[in-house]
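Only one protein chain is missing; all other protein chains are in place.
Just so it is clear, A, B and C label the chains in written order, and each chain counts residues from 1 on its own.
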Amino acid sequence: MPDPSASTEEMDRLFQPRSRLLAMAAFEAALAAASAEAVVVPKAAAAVIADVCASESFDADEIFAAQRLAGNPAIPFVRQLTERVGRRDADAAAWVHFGATSQDVIDSATMLLARDALAILGRDLQRLRDVLALLAAREAETPMVGRTLLQQAIPISLGFKLAGWLAGLDRAAAGLAELTDCALALQFGGPVGTLAAFGEDGPAVAEKLAAHLGLPCPAFSWHTERSRIAEIGAWLGIATGLLGKIAGDIILAMQTELAELGEPAAAGKGGSSAMPHKRNPVMTLFAVAAATRTPHLVGALFACLAQAHERGAGAWHAEWPLLPQLFGHAHAATLAVLDTIEGLEIDPAAMARNLEATRGLIYAERLTAAMIPHLGRSEAHRLVEAWCREAVAGDRPLADIAESHRARQVPALTAEELRDAFDPADQIAAAARAVEAMLRQRE
Amino acid sequence: MPDPSASTEEMDRLFQPRSRLLAMAAFEAALAAASAEAVVVPKAAAAVIADVCASESFDADEIFAAQRLAGNPAIPFVRQLTERVGRRDADAAAWVHFGATSQDVIDSATMLLARDALAILGRDLQRLRDVLALLAAREAETPMVGRTLLQQAIPISLGFKLAGWLAGLDRAAAGLAELTDCALALQFGGPVGTLAAFGEDGPAVAEKLAAHLGLPCPAFSWHTERSRIAEIGAWLGIATGLLGKIAGDIILAMQTELAELGEPAAAGKGGSSAMPHKRNPVMTLFAVAAATRTPHLVGALFACLAQAHERGAGAWHAEWPLLPQLFGHAHAATLAVLDTIEGLEIDPAAMARNLEATRGLIYAERLTAAMIPHLGRSEAHRLVEAWCREAVAGDRPLADIAESHRARQVPALTAEELRDAFDPADQIAAAARAVEAMLRQRE
Amino acid sequence: MPDPSASTEEMDRLFQPRSRLLAMAAFEAALAAASAEAVVVPKAAAAVIADVCASESFDADEIFAAQRLAGNPAIPFVRQLTERVGRRDADAAAWVHFGATSQDVIDSATMLLARDALAILGRDLQRLRDVLALLAAREAETPMVGRTLLQQAIPISLGFKLAGWLAGLDRAAAGLAELTDCALALQFGGPVGTLAAFGEDGPAVAEKLAAHLGLPCPAFSWHTERSRIAEIGAWLGIATGLLGKIAGDIILAMQTELAELGEPAAAGKGGSSAMPHKRNPVMTLFAVAAATRTPHLVGALFACLAQAHERGAGAWHAEWPLLPQLFGHAHAATLAVLDTIEGLEIDPAAMARNLEATRGLIYAERLTAAMIPHLGRSEAHRLVEAWCREAVAGDRPLADIAESHRARQVPALTAEELRDAFDPADQIAAAARAVEAMLRQRE
Partner (left out) sequence: MPDPSASTEEMDRLFQPRSRLLAMAAFEAALAAASAEAVVVPKAAAAVIADVCASESFDADEIFAAQRLAGNPAIPFVRQLTERVGRRDADAAAWVHFGATSQDVIDSATMLLARDALAILGRDLQRLRDVLALLAAREAETPMVGRTLLQQAIPISLGFKLAGWLAGLDRAAAGLAELTDCALALQFGGPVGTLAAFGEDGPAVAEKLAAHLGLPCPAFSWHTERSRIAEIGAWLGIATGLLGKIAGDIILAMQTELAELGEPAAAGKGGSSAMPHKRNPVMTLFAVAAATRTPHLVGALFACLAQAHERGAGAWHAEWPLLPQLFGHAHAATLAVLDTIEGLEIDPAAMARNLEATRGLIYAERLTAAMIPHLGRSEAHRLVEAWCREAVAGDRPLADIAESHRARQVPALTAEELRDAFDPADQIAAAARAVEAMLRQRE
């Protein structure tokens, strides 16, 4: 069933059978052209092949049905292509797919699709990063409580939290650029990777073919050296994981008892079939679902690194759906988080209220720090702990307890120093400073 | 793209959106009927609901598109159902989905589909086990070499290898029966699992509903207790793994240099786009590809065990595609192995030839055993090792080397004893005995 | 570094090298005894072997260092055993390990250790289930809010939540019993599984050996049929996952803003190095960490199902540490949750306070239900939604809003009916009923 956590319309379209055949046709056309340039294949034959590749519509149903017997879709595709070329020019048909092997077509087509898919992700991550950067700047001083181990710790600002999300996505964007430069590559080696059919012209054809397709020409054919595929998969897994962390934080912040953030409202969105009052997370759930599955898809792809000899006997085949699935998950998570962040509902009042939930206990550390110069560390620690217990037991503000004991127990501590300890301004300022430095650095 | 290792037509059909809606409709119809029997819902309303569920065709596209906003497909489905019931009888519409929650519908529908999917797998595993049992009996005494760590060890029979495969599938079949009894269950608890809307009638409605659907009524609602789902997934992963082991053994046995077994030939099957002479494995590759991915699908499903409070926030959603995918992989592997075994090409001559590949070294252990009574263990070991080295160095049969040294070095060993050591008859007999015992036990 | 989420002292002790050698020695002693009973091995030799196995202390360091070259620990172990037997009786040394192969010793030893490990887990799960059953009964009517998708839904009781946890562990306990009956088995087949060295006596020796060790004698040797190992791993993964779900729920309930449950306090426990006021979750974190890793350990074990021919070339070796690791994780999670539950801090006041957090919105569904008889479903729904909006906008209790509109908008609804809609007593009763039914059923 269609699954909003597993793919998007755009990725579905990109990886649909017809698109894959178009990419395979692009490879065969480019191969013919490159071979003609290298004077391996007659120019006239190459022209016919390129023309058929560009103009014909291939029968995807037949091709993908035939792979059950053929073992891969390239064999029936080349058969269909050869037949169609042959109808126009019998001689040209002899040059279709010349010197190549099924895996050359399939892997190169995968790389062409991966290039487009990475571009899509890069574009949408850019949008998300732009929105996050704006929001982080805007909310750099909006107080909220920082939480560690799901316990309230000390104050941060909302902008600080957003900047932390952004920092991860900035690294992902840098990784994507690196990937586009280093992991994409032409696959071209013929049956066992040696380009034997081309004699001494092999390297020249390879370089021209790579140029035609706009893919880097690798140092060696990589039929069973799958680190490129694994690297792309790893990046997708990490990117989706970072998005899942953002979505997870939002879901936690949406909890009824916190209610600090909310997914954007929309008619019919997030309702419950049984509970009319609920406003459930929706898009963030799908992002979390995507991020729950991707580590395992990455693991599966890594398990495919073990490909035997000059072509994998099963491990190559196991790869096929995994990369498109990972792209689908990454894009689904990207759009889910983008939509959420673009319309993010922020409740500063709730954040302020939650800052008060402990009645000042979250300032205990600062209070201790303020007292250390007067009492030494361990005595300051001991006293504050006692006051904390007293505040909890009596359900009273820690500041009141502290003030009530100050004169007698820490006479050197001034009332103003005590008040300062319970004022989060410095902590918010530190958070804002971190946000500002981070945003400045990325300009 | 369609992937012969990831699913089959039958499983695709079973888990397609329309089938899922039919199962969801079956739940709603049964819920209405059960509620009417428990006098919670008016009989007339229940009749209308049941009739609409049985006769109407739901708009799958609309429903599955709407889940992006709704958060799950049950909400738009119930909306569509309510609307259609309402067109016939406004009062009845008020009773649609009464007391239930989205997860009740979705999980119960999953269980109904899982029951059918398990039945399909049971049926096809049975066919495979029947063929394997026949073949194992027939080939119980066909000599072949046993291989450990991919090295030739000592003789077995082909039937022994087949019986080993069968033993695993017999355990899987027993597990499937266990699973059908214990892991399938109605899901029914309402919003938080308490059936609160039904007051004291909850348990009665649940039992009647379970009876209508033919699913066991569990001791407790399992909205966030997902061991049943994990158990089904684990079984599917194990079954696919066992099939992958069989496929892997066949691929190894098909290696050009071994050529003991072959996939059944078929027009256009297993050809290479570049090498006309090759007869490649095809179906077994897809089975191996399935088995390469399933451990990770199982891992993903296990990661979904951590579902928060009374309904998982993402982990439940992450589950959705995984079980159908696991069923698809398991069935794809079953049919691939079934087709392979039904037409398995067996070359007893190749097996006999390979038994000779070491020129007798695989009998070294037996030779040692024959000499121990005369020389003691360590001396026998030492001598045989020396003879083995001599045989390897001179590329001569070990039997000849042994015979040449026998009179001088082990005079107590008779020529007949020596000949016996190189006769695999006893070893084949031991293999055949194991096959026979195993087949007898399963009758 | 020692990791409280990865193992326990008891499991470390059980799977330490010395324990493993003891289990291997138990196998060799039993093999000698069984072979002597079957008149395959001289009684005197068997007696010496058994005595050495029982009395000698093997050099674990030497044995486990030697496996780097030998390929497995059985080879140097058997060498050491043979040497020690030989020092007492040269003839007996010839019968050490007679007819067996390394994998027989290693797999059977694994099964002996697994049997003990399962017993430990069964014992501690029993303790946990006992505590949970008592607590669930005691807290069956303690009101708390049910939460779906991390949003407040409708009331449940604390006992209901506890019973849900217990239901999963009860299923796990049933699975453990099943596993102990069906998955444990003797491994015994000799080099390729045929017991060829024993001639016709093979089956008899196998049965006697199984009886000596108290392990079931399987229908077939399972050197490369690893479903038993995978099943044990799957059970461990599911059990740990269920424990992780419990721990995760507790961590969520410990959030500062919820503060409904707490880990038992202890000196020095859960403090923060920087924040003296915090009381962090500790044991539950380790349980969650265990449950985060186990799906991947299970996946790895399932990936080992693909073992080639008659002995796996790497996949068998990959298995070795995985089962002990899974046992370690499962036991660590069990003890972490057991300790937590035994001293679980429960704050009914906090639960009651949280029930009020939405100011009555969580009763919207009940209010709707009460109004449906008077207004029809859709009108009731529409009105309640409007009232909810009004309540949220004005930050007022929904009950007040409803009462203010009742007379004019739903005159047929009595004030008492309205009050009832906001009284969770029925919902708590439903939860308590489910608890009671579940506890009764398990008696």
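Everything that follows uses one rule, which is that contacts are C-beta pairs under 8 Å (C-beta built on N, C-alpha and C of every residue); 3 or more make two chains touch, one makes a residue touch a chain.
Source: prediction; values computed, not measured.
Although one chain is not drawn, the whole complex shows that of C:26, C:78, C:112 or C:384 it is C:78 that touches it. Summary of contacts with the chain left out: across A:21, A:154 or A:383, the touching residue is A:154.
Only one of C:53, C:251, C:355 or C:399 touches the absent chain when the whole complex is considered: C:251. The chain not shown here touches chain A at positions 71, 90, 93-94, 101, 146-150, 153-156, 160-161, 163-165, 167-168, 170-172, 174-175, 178, 182, 191-200, 202-203, 218-228, 230-231, 234, 237-238, 241-242, 244-245, 248-249, 252, 288, 291-292, 294-296, 298-303, 305-313, 365, 369, 372, 376-377, 426-427, 430-431, 433-434, 437-438, 441-442. Annotation for chain C: contacts to the undisplayed chain at residues 1-6, 15-17, 20, 64-71, 73-75, 78, 97, 100-102, 190-191, 247-248, 251, 266-275, 280-282, 284-293, 295-297, 299-300, 303-304, 313-315, 317-318, 320-322, 324.
In the full complex, chain B contacts the hidden chain through residues 147-154, 251-252, 254-258, 272, 274-281, 285, 295-296, 299, 303, 354, 357-358, 361-362, 364-365, 368, 381, 384-385, 388.
Basically, only the chains that are shown with their structure count from here on.
With centres computed as the average of Cα coordinates, no chain lies farther from chain B than A. Chain A and chain B have Cα centroids lying 33 Å from one another.
Distance between chain centres (mean CA atoms), chain B to chain C: 24 Å.
Each of residues 71, 101, 191, 248, 288, 291-292, 295-296, 299-300, 303, 313 in chain B touches at least two other chains.
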